[in-house]
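All protein chains but one are shown at their positions in the complex.
For reference, chains read A and B in written order, and residue numbers begin at 1 within each chain.
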Amino acid sequence: MQKWKWMFGAFAVFSMLTLNAGAQDFPKGSINYWNPFNPGGEVDIAARAMQPYLEKNLGVPIVVNYFPGAGGALCWSKLAAAKPDGYTVGGFSIPHIILQPMFMKDVAFKTEDFVIVSIVEYTPIGLAVKKDFKVNTVREFIEYAKANPGKISCGGVGKFSGHHFATLQFMKLTGTNLNYATFTGTSQVQTAILGGHIDASFTNSTLLVTSRDQIKVLAVGSPERMPQLPDVPTFKELDLEFYPRIARGVMVPKAVPREIQVRLEKAFLDTTSKPEFKVKMEQGGFVPQVMGIADSHKYLEAETKLLNKLIQDYNLLQPTK
Amino acid sequence: MDLTHYILLGAQTLFTPTNILFCFIGVLMGTLVGVLPGLGPTAAIALLLPNTFHVSPVSAIIMLAGIYYGAMYGGSTTSILVNIPGEAASVITCLDGYQMALKGRAGPALGIAAFGSFIAGTISVLGLMLVAPPLAKFALAFGPAEYFSLMLMGIVILIYLAAGSMLKALMMGIFGLLIGTIGMDAISGTQRLTFGILELCDGVGLIPAIMGLFGVAEVIANVEQAIRTDVITTKVKNLLPNLQDWKDSFWPIIRGSFLGFFIGVLPGPAPVISSFSSYAIEKKLSKTPEKFGTGMIQGVAGPESANNAATGGAFIPLFTLGIPANSVIAVLLGAFMIHGIQPGPMLISKYPDLFWGTIMSMYLGNAMLLILNLPLIGLWVQVLKVPYPILFPLILLFCLVGVFSLNFSQVEVALMIGFGVFGYLARKFKFEMAPLVLALVIGPMMENNLRLSLIISQGSPWVFIKHPISAAFIFITLALLISPVVPWIGRRRKKLQEKVEGEKV
Partner (left out) sequence: MGKAQNYNRIAALFFLFIGVFFALYARTVEIGTFTEPGPGFMPFFGGLTLAGMSVALLLRTFIRKMAELGSSFFPQKDSWKRVVAVFLALIAYNLVLQHLGFTLTTLFFIFFLVKFIFPQSLRRTLIVAILSALGARLLFINFLETQLPKGFLGF
């Protein structure tokens, strides 16, 4: 019995020592990283890839918590109300944080409630169909969709998210009518399309890359062909001016003191500029970015302008839907 | 390369001092975490993960797997001793496990839970070794329609758990479903019944509900009685299951293991579903179903094996598809990625030492759990000897801290107290708690899948019958609903016949 106590004690001391090493003013304890989506999704993978570097840089553990729901709105609503002491950071997705406050009922956050510390990566969105679906190109897909309006089920994550918006944009551009099915995380979309339960999906390049042998990737929304998917045409090549993508990174409630924001920014920039990190992300199908607070906000503004223009031009997204 | 070679490879990877130590730490932390409610495995992993970065991925995964198994086992300890489930999967163990403890048979209950879990773990590891890829395909065949039907069947199975009236159990179940709708809707983002309270946004927490319904309510119900000097009426005799216990438990363990393993392959609350399905099956197959709920060892052996086997099955989607079944396994996924390993269909062939090392570690983890916990049974049983007037405040404290430490929310503690009141009254009115809690777990998933299925099928409810697997579940559900009524119809007919013919048939 004594041995157990000794081991407990030794272990406790060991943990406390590891955790206290390198304690300065901030951070003094573990930092919570809130993930607005399910385990295994893009935010999760990016977070885990960054975790060791961040922990080394900041000297404290990073604890990932999951708050999936409503395409991220749940997590962001909570984040807006979280204590602005820098110990809670959240993953985010653009355009979700722009579109959701605009169009969702009851949502408890606004885009301006946050300060983006860093944009870490973006994933172009591409169109994929399940393996036994009888189309092989985007042209054929559009024809099939026109012949069967509302019949093709198209999965995506969340409402007023990047996927949803991409689907709507595509429908307007090509004059088709697709049936959008809302899932709570990319892993769910992945199982659904692999198992043939949905016909198609506008989804992230990460899924397209990891599952490319089990689904048919028809096109991708990057300006040029992605190196991870050399045989997949871009929408641009097919005469569709369509560049859907989702940018992700980390943000904090805006009331967090400036010095803490900068400290966090430094940690993330140091992490994302490491070559090994970049390589890992590219392998997974991401397009890694190194952007600090200023750059990220410039991007946010640019995207907001672009989205507003698209919404106006195409009369997308009536509220209450 | 044949199987024995792989096993040796795995064993070689495993039996290094570092790895054995990691396995041990994982299992220890896991059990501790499982016993203390509210501290999920994720928290334990968060504490320990930093220490794994400078060691190999295999060691990290070995430790994490240990935590996972340990937590599963720890949860059942409190279920048996004080009727407080450590997590949702252990709710079922309370039903008969606690009754056994009251009869002085806490030792055999704990013992059979340990042994059953070990055997189940072994079977699931074997399963993992032999049938991982085909099973992955099986998991893929489950889409929204299949999930909905499975969950619906699950809810109906719940009524079979009832020791008392089935109608009342079903009512509690539906009530649980309704409570599950509170919060921000996952699909549209609308707030439902949250009254602007932020904590309710992601729904009524499971832990406050469990702690309230099982912990607080139980204590209050006990406190109501006159002074109890002993919770245990008879002396605690044997600490281990005897031969009769083994005979009774053998088939439940085997059945539970296989059931749990297959259900575990499906992402989602697999341990919960497998544990109560196992209970229902054992009750159905038993020659004395009415004794379930009074301390039948089958009611502990089956479910405990099932939920441990499900834990093993949950690794399959990770290894074959790269899809984590829950947040604990997602951490494993992260560990893979950090070490540059891309999970997916190619994982097993590209990194055989990782796969086989993990398999062997799971086996070792199971064995360690058994060795670790058996001597502790004697210690745990001592807890019951503490006089109740002193024990019950500690139990309440346990519940309070457990709930508070989840999200540091007074709202959740208040919820727990509210559930405590409700649970206490429900006991008085002879309503059962388990269906409500289990419906609370399954409800949200069921609703999402229902809506998804309808969206995809454009509103056609026939989609649930068109898919063969889903149709099978619906059929079973209907059969389960109708079967209690059939004998009733039969009896009435008999009575009618007697009346008409004026004599006994």
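Keep this in mind: a contact is a pair of C-beta atoms (placed from the backbone, for glycine too) under 8 Å apart; a residue touches a chain by one contact, two chains touch by 3 or more.
None of these values were measured; they are calculated from a predicted model.
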Omitted-chain contact residue, chosen from B:Phe355, B:Tyr388 or B:Phe464: B:Tyr388
Selected residue (touches chain absent from view) among B:Val82, B:Met360 or B:Ile455: B:Ile455
Options B:Ile20, B:Ile174 or B:Ile254, residue touching the unrepresented chain: B:Ile174
For chain B, the residues touching the chain missing from this view: 36, 39, 47, 167-168, 170-171, 174-175, 177-178, 181, 185, 187-188, 190, 192-193, 216, 219-220, 223-227, 388-390, 392-394, 396-397, 400-401, 404-405, 408, 410, 413-414, 417, 420-421, 424, 428-431, 447, 450-451, 454-455, 458-461
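Please note the rule applied: only the chains that are shown with their structure count from here on.
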Rounded Å distance, chain A centre to chain B centre (Cα mean): 31
Chain A residues touching chain B - in the complex, by the definition given at the top: 7, 11, 15, 18-19, 30, 39-40, 44-45, 47-49, 51-52, 55, 61, 63-71, 73-74, 77-78, 81, 100, 104-108, 150-151, 153, 159, 179-184, 187, 190-192, 194-198, 210-211, 213-214, 280, 283-284
For the chain B and chain A complex, residues of the former touching the latter: 25, 28, 42-43, 46-47, 49-51, 53, 139-145, 183-191, 198, 201-202, 267, 321-324, 326-327, 329-331, 333-335, 337-338, 340, 342, 344-345, 448, 452, 455-456, 458
